[in-house]
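Removed from the display is one protein chain of the complex; every other protein chain stays in position.
This part shows chain A:
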Amino acid sequence: MAPPNHCLAALARLSLTAPARPTTTPTIPKFLLPSATAPSPLVRYASMSKKRTKKRKTYKTFRCYDQSKAKKFSLCDAIRYIRAIEVGKPPADVKYEIAAKLRTQKNGPIIRGRIRFPFAVKTSTRVGVICPEDSPIAAEAQQLGAVAVGEESLFESIRAGNITFTKLICHPESADALKKANLGKILGPKGMMPSPKTRTITADLQGAMQELIGADEYKEKLGVVRLAIGQLGFTPHMLSENLKLFMSQLKHDIDNGDEYHPKALDEVVLSSTNGPGFSLNGTFSSSDEKVQPEHLQSVM
C-alpha cells in the first residue's frame, strides 16, 4: 500500500494509473550507497552541486605577532642556556643558528645573498669549475684548488651521478655549453646550477672561489632568513662578530630592496642544533653579573 500522500497526489491528477514517479523508498540508508551508483531520481539535492564553502580571508603579508610581551634574551644569556642544553655534544658538529623574521609581503622579490663570516662556520667546501678543457683557465682553476675541472667530461660525470664537489662555478666561455648540456634538472635541486644572478658564472675564478669557500648563502623563505652563524665552540665575541656582520648585511639588503615591496625586520631568534629558540633583544652582556663572557668560552 502506497502512503496516503502518494494517493492524494494521484487523485489530484484525476487518474488511478501508477504514479508518474517511482515510489520505491531505498532500503539502504543513503550514506551507505557506493558513490559509483547513480542517485535515485526521487532524491533531489538542492545544493549538492554548488555547495557553498566558507570563503577564507587571504592575507597578502606573512603573519607577524605582537612582540611587546615576548620574552627576550641578551646574547650572553642565550649562549649560556644553549651551552647548558648542548653540553656533551661535539662542539664542531653543533651550530648556532639564526632566524631573522621579516615583515614582508608574500609576493615580490625575496632577499638572498652571500656572506663571508670573519669566523667560518662551515668546515668543508669543495668547488668544481666548468671551463674549456686543457686551457689556461682549467690550469688556473686546478691551481686554486678546484676538485673537478672540465667541460664535457664534467657534464658526463654529473649525469652519471658522480658529483665530488659541493659548489660549482662556470667560466663565461663555457656558459653556452652548460646551457646546451641541460643539467638544470640535476643541479637545480642541489642549488649548484651556475647562474650570473648568484655570481657563479664569472671570469674571476679566484674571487668567486674565495667567496664560495669562505661564504655562506642565505635566502628568504616564507618571510624568514635562516643561517648557521657559528659553531658551539665559538666564544661569545666570535659569535657576536659574525652576528653583527650578518645583521648589517641583512639591513643593507632590506634597505636596498624594491620600493613597491617594503620589508622590515620583525624578530631575530637564536637557536642551536638541538636547542629551543631564544628571541634576542640586541644586547650583549648577561643579565647575571656573575657570568662574564669569558666564562662562556670553556671547552665544551
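Just so it is clear, a residue touches a chain if its C-beta (ideal position, glycine included) is under 8 Å from a C-beta of that chain, and two chains touch if they have at least 3 such contacts; residues count from 1.
Going forward, contacts and distances are computed from a predicted model.
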item	value
Omitted chain (choose from "CI-B8 domain-containing protein", "Down syndrome critical region protein 3", "Origin recognition complex subunit 1" or "ER membrane protein complex subunit 5") - UniProt protein name	"CI-B8 domain-containing protein"
Options A:166, A:249 or A:279, residue touching the unrepresented chain	A:279
Where the missing chain touches chain A, by residue	28, 31-34, 36-37, 65, 67, 70-71, 80-81, 83-85, 87-93, 99, 101, 222-224, 233, 269, 276-279, 291, 294-296, 298-300
